[in-house]
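Let's turn to subunit A:
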Amino acid sequence: MAEPILQLKGVKSGYAGRLVLQGADFVAGKGELTAVIGPNGHGKSTLLKTISGIVRVSEGEISLKGKRLDTLRPDQVVAEGVIHVPQGDLLFPGMTIYENLMMGAYLTREAGSVAERLERVFTLLPKLKDRRNQVAGTLSGGERRMCGIGRGLMAGGELLMLDEPSLGLAPIVIDQIYEVIFDLRHAGLSILLVEENAERIMDQADSIHLLDNGRFAWTGKGAELMARPEIVEAYLGA
Partner candidate 1 sequence: MTPIRRDILIGLICIAVALIVPFVFGGRYVVTQATVFFVWAIVVVQWNLVLGVGGIFSLAQMALFAIGGYATAMLGFYLKVPMLVAIPLGGLIAVVAGMIIGLACLRLRGPYVALLTLAIAQVMYVLIVNDTGCFTNVSGCMPLFGGVRGIGQFGDLGFRSLFPSKWYIAHYYVALGLLALAFVFSVAVIRGPLGLAFKALRDSPGYALSRGISRFKYQLWIFAVSAFFTGIAGGFYAVHFRVIGPTVFSFSLLLFLIAMIVVGGMGSIWGPLLGAALLMLADEGMKEFSDYRNIGLGLLITLFVIAWPRGLAGWFDRLRALRTSNPD
Partner candidate 2 sequence: MDVVIQIIASGLTLGAMYAVATVGLSLVYGSLNMLNMAHGALLTLGGYMCYAAITHLGFHPVLGLAAAALVCALAGLAIYVFATLPLLRAENFETNIFIATIGIGAVIESLMLKSFGPYPIPQPLAVSGSVVIGNVHIPLQNIMILLTALVAMTAVALLLQKTRAGRAIRATSMSRDAAQLMGVRVGQIYAQVLALSGGLAAISGVMISSIATLTPVMGGDPMLKAFIICIVAGLGNVYGAVLAAIVLGLLEAATQYVLGVRWSFATLLLLVILVLIWRPYGLFGRQQVVRL
């Protein structure tokens, strides 16, 4: 396995009075596509929110390349290079695509690297270029998702965290989105992907982690998961 980029040690976190993550241990490798799967309501989104600092850690440690993240504010976590593309995109609905992308580069102050990244995002997702002045609230589901991922890429981070990028999209659009994700991974970006549906990522992911009731219940490769039909059946209903 590659050298680790993100490491969680016994992380507990949750919302007012309810613990969701109950001691999660987890490692994601640098330059790899790491997938977290598991049924709904078992803490997948909370895992990402905890890493990005929106949900506070009540116990345990999170570190990025050895640097502690769990004591930082969300904006400081972003500054460290951890980019969270949230579930349902959470675009800024009253802003144009261009403005949304610029918000992605909020912490980058040199105009040069912003322009460079914008060019790269437009090459990767040409549709965004065509519609750059359209207001985000009027986009279709697939366009929104692309805008969300593009906005995440604008930050130029080291670790891209995607929360259910296939949610609510038509199968053909899901294929397009995953094509982009796999391209990014081949270009060397570290990606942490959360999905309810494991099938599509099985053969591409470098490692797969099964989150069950706030803890990681199983870790391995896609092929190994296929060899354990009882896990697939019990957790994913496939």
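Selection rule, in plain terms: all candidates are chains of the complex that A comes from, given by their letters.
As a convention for this text, a residue touches a chain if its C-beta (ideal position, glycine included) is under 8 Å from a C-beta of that chain, and two chains touch if they have at least 3 such contacts; residues count from 1.
Predicted, not measured: the structure shown is a model, and the values here were computed from it.
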| said: For subunit A in this complex, identify the touching candidate from 1 or 2. | reply: 2
| note | Per the touch rule, the subunit A residues reaching candidate 2 in their complex are 52-54, 73-75, 78-79, 83-84, 86, 90-95, 99, 102-104, 106-107, 151, 155
